[in-house]
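A single protein chain has been omitted; all remaining protein chains appear in their positions.
Chain lettering (A, B and C) follows the sequence in which the chains are written, and residue indices restart at 1 in each chain.
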Amino acid sequence: MGHLPFWPESASTNAGNVDALYIFLLLVSGIMTMLIFTVLTVFAVRFRKRRGQRAVQIEGSNQLELTWSIIPFCVMMVFFIWGAVIYFQERTPPQDADEVYTVAKQWMWKFEHKGGQREINELHVPVGRDVKMIMTSQDVIHSFFVPAFRLKQDVLPGRYTTLWFHATKPGTYHLFCSQYCGTQHSGMVGWVVVMEPRDYEAWMSAGGGNQPLAVTGEKLFSELGCVTCHRSDTQGRGPDLAGVFGKSVLLEDGRTVIADENYVRESILEPAAKIVRGFKPVMPTFQGQVSDEQLNALVDYVKSLARPQSGQPGNTNGVATPQP
Amino acid sequence: MATAVVSDSGERETYLNSGYGLKSWLLTVDHKRIALLYLMSITFFFFIGGFFALLIRLELLTPGGGLVQSDTYNKLFTMHGQVMVFFFVIPGVPAVLGNFLIPLMIGAKDLAFPRINLLSWYLYVIGGILMIYTILNGGVDTGWTFYTPLSTEFLKTNVISAALGVFVAGFSSILTGLNFIVTIHRMRAPGMTWNRLPLFVWAHYATSIIQVLGTPVVAITIVLVALERLFHLGVFNPALGGDPLLFQHLFWFYSHPAVYIMILPSMGIVSEIVCCFSRKRIFGYKAMTLAVVGIAVIGFLVWAHHMFVAGISLYAALIFSLLSYFVAVPSAIKVFNWTATMYKGSITYQTPMLYAFGFIGLFTIGGLTGLFLACLGMDVHVHDTYFVIAHFHYIMVGGMVMAYLGGMHFWWPKISGRMYPEGWGKLAALIVFIGFNLTFFPQFILGYMGMPRRYHMYPPEFQILNVLSTAGATILAVGYLLPMIYFTWSMRYGDPAPSNPWNAAGLEWQTHSPPPTFNFDEQPVVTWEAYNYDEMDEIPEIREVPVAN
Amino acid sequence: MQTSQAAVDEHAHENPALLHHFATAEQQKNAAGLGMWLFLAQEVMFFGGLFCAYLVYRYKYFGDFGSASQQLDIRLGTTNTVVLICSSLTVVLAIRAVQLGKRMALVFWLLATILLGLAFLGIKADEYAEKFEKHHVPGPSFNYHELLPGQEKFPAAERQYANPHHAEMFFSLYFAMTGMHALHMIIGVGLFGFLAYKAWRGKYTPKYYTPIENAGLYWHFVDIVWIYLFGLLYLIDRHR
Partner (left out) sequence: MSEHNSASEPTSEQTPEHISSLGSCLAIWVALLAGTTLTVAAAFIDLGPFNTIVALTIATIKATLVVLFYMHVKYTHEKLTGLVIVSAIFFLFILLALSMADYTTRLWR
């Protein structure tokens, strides 16, 4: 859709999908509404009270009841399936998306790119690339909402939620917090700036001197002493983290979990929650010792260990040893 | 059977004149008097909530927010929501019309537990006083949903007194529901079998199930919120290992079915009105009864469709989306059946029928936009925007308030013994309809444009639609004030009502207007089906009260 | 009006407990019974919210719930279970007594119930006091690291690194659930006190004892809640 009045801009692949669904829903429900209104009007006029004419009593008809139960239900199943397909697309980020870490707090949005660039209430993204938001909140529940992308995800304290989009049109779009978050809720707004790739590269390098997130993470990893246990040689008291991210991990109690952002986060804050098989719960908790930003850096570092070629910031552990 | 003519002599003893003085009202156990107590208190809260709504709309005239501070604005929408939801829409129809009419409709002398009925009014009043205290003490700004951890850890306002108010009002609602279920099971007149019950009674039966089984869950949840605030328990606090989504699960487990507490009784009213003014049996009585009970039961299975973007699991979202469509089917059945009822009828257009028309139309729109919200991909975009606001106001204001006003007009002769001025009634119905649509239709567009709810300030491109909405709200306010004025006027100056001014079917029309304290002079015995309009005469011509009186 | 007033008077002669709006005593009794059961259904959902919270966190923090549960005194818990079961028996015997028209027996069994109820509450208060002493009450003073005798059998690692927040969650739910239960007990004891007084005055006969019956239903329900609370709160991972 272009820029019709009363129609929001659409600037992502998802926006087109949602618009199509919306138009379909509008059409079907418009037809239904017209149908009911027309019938109501016709009946209201046709069967208005006339002298000497009495109402004809009708008990009802099971056939009719079934008809107007089943047909709408089938139509609704189309709504359901179509909506579910879009939802699954929205919730399944592509593997190689650019990642932006987001920390929401009362009442601002803090973004950090993988390259270490930080922004507040403004998010610069390139057109034509997949971008994945990895979001958490420092205090209450917020919600990341970009109408032009037709996307929204609540941002929760104590946990990551994610969201991804593929911007299609350069421009500046509204960013809203859509979950009521306290006094300045309506001030927790910002802009998503979608840029041509060239402009984006220029913007990314403009700040200069930024330390990539994974490097910050690596530094923290040694400062906090993580590296003394999480080592590649067999002497380590904790599992080697190379190549772990994104894989499934077998736990002490027999369950398996996918080592995603939330798992890494939880393992730092609540090490005893999910012990990898073969290890003892000896790691102390880092709850209260690392900020949300630092956690993001650590998570990104662990993530970088799973990608030997690209994000490898020159660590000793080049080989991904199999899990013990 | 329509010959049970009752002479309305002047000095007949009625429930209204059987006792005088404050005590005879405040200590009454007569369900009709309690209904009137509710009527007054609920009207009071309706106007308080409406006042907040008007302030909200005035504030939103300009994008920059000049009228009040953000802080105040947040309190306004919170208290608008809490007052309207817990003190008007939920108790509205059941506690006033249900209370008044159920014993009359089933041929009983009173509800099964008259003293509990009075107790539930007092609980309502206590809850209301706590709410008023909250308002006067500086208000509360949690949003009516009390979402944690905002409500438990971050806000400095009167969360606990507001929570307590909601808690106490909740028990009022539970006791009302309990009373209705027992009454409908145990107090029916001889011959009044389940298949002869008016749909109004069926609707209240279904509503009561939700009140009894749903409300306790929100009650304990609210208690946990208060305890968490007082003692920092951590059940919903992520900093202490709690899950804020658990609060949302427990809250919506009640608060979604609560939507059906709001709308089911209204559906009952509309069934009565449509039949009466079409002079027809209801089309598909069985289907209608199954539909109300179906809505009540399935309504319990769909709550997490309020949480599609909250961070619940994908699979849970899928289940809840699917189940949400199941509840749409019985709702659709109801709309179709009302429409079909009018087929080959002999329709007249008195005020109640106008409201019923309004209800069917607005409920259709509200219901269909509900399908948008149940649709996962769609909901992600419109969730927490004005689309949601418009949707549920179409159901609650377009649905519940329309039907409530329709019902008030329909049964006003029975309640007060006086006719309301028909001309004014029609005028008010028209104003309400126009004002309502102007207020809330633009909000659908605003929502799809992306305007989030609960926003004190908004980007200027949304202003035109907001101005339209505010204009509508002022019209709506006039529409609501009018009935209030002429109902009051009619209590003194209205024409005396005959016992059955509409020649309507139903036991409540076979006793005097207003009824005696024990409802019937003789125990009625029912030998006919509901809505036996084939045996009823046409609606008598009602002398219009000159408008300029 | 006259007729119905007469009807009321007529009933008043038959049975002073029959309220005006019921046709028969049977109808009144059935109404009261159904009302009570609906009230209990409401109570099920009321506690259901707490059980739901318990279920979620037990699922999430199973291990820590187990170790926190060890901190509860199983002897006191079991004693309380037995006390409550006994009180259920005394209630049943009270109803039997009123059905047989034995006034003093009724009063006796009601008093016995009250006594057992108070015993339960006393033991509960003792348990609570112990929790305060051990700093196991959720809040700023909560401390889960000072473990108690009986904890030595755990490997050091487990003892050290169980997440205190999760243990605190267990105790939060423990206090919320048992507290809500105790509140119901207190109401029940008060109710029985009232009924015992009226029973002593001879208000209840084999023909009319609905209040006793309904209070009994309430008491049994409270007993059932405890049966579940006992299993869920006290008996996790005891074998370790």
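Here is the rule we use: a residue touches a chain if its C-beta (ideal position, glycine included) is under 8 Å from a C-beta of that chain, and two chains touch if they have at least 3 such contacts.
For clarity, every value in this text was computed on a predicted model and none was experimentally measured.
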Chain not shown: contacting residue from B:135, B:233, B:259 or B:312: B:312
Of B:105, B:140 or B:189, the residue in touch with the unshown chain: B:189
Touching residue (missing chain; options C:37, C:128 or C:200): C:37
Where the unshown chain meets chain B, residue by residue: 185-193, 209, 213, 217, 245-246, 249-250, 253, 300-301, 303-304, 312-316, 319-320, 523, 525-526
Positions on chain C contacted by the hidden chain, ascending: 7, 10-11, 23-24, 26-27, 30, 33-34, 37-38, 40-41, 44-45, 48-49, 51-52, 55-56, 59-60, 74, 78, 81-82, 85-86, 88-89, 91-93, 95-96, 99-100, 206, 216-217, 220-221, 223-224, 227-228, 230-232, 234-240
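Following the convention adopted for this analysis, only the chains that are shown with their structure count from here on.
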Chain occupying the most central position, where position means C-alpha average: B
Of all other chains, the one whose Cα centre sits farthest from chain A: C
Distance from chain C to chain B - Cα centre to Cα centre, in angstrom: 35
Cα-centroid distance, chain A relative to chain C, in whole angstrom: 45
Per-residue overlap in chain C, given as positions that touch at least 2 other chains: 61, 163
For chain B, residues that touch 2 or more chains besides their own: none
Contacting residues of chain B [partner chain A, same complex]: 65, 70-71, 74, 141, 143, 145, 147, 149-150, 153-155, 238-239, 244-245, 278-287, 308-311, 314, 317-318, 321-322, 325, 328-329, 332-333, 335-337, 339-340, 342-349, 357, 360-361, 364-365, 368-369, 371-372, 374-381, 383-385, 445, 448-450, 452-459, 465, 533-534, 538-539
Residues of chain C that touch chain A when the two form their complex: 61, 63, 157-158, 161-163
Partner chain C, residues of chain A touching it in the complex: 270-273, 280-285
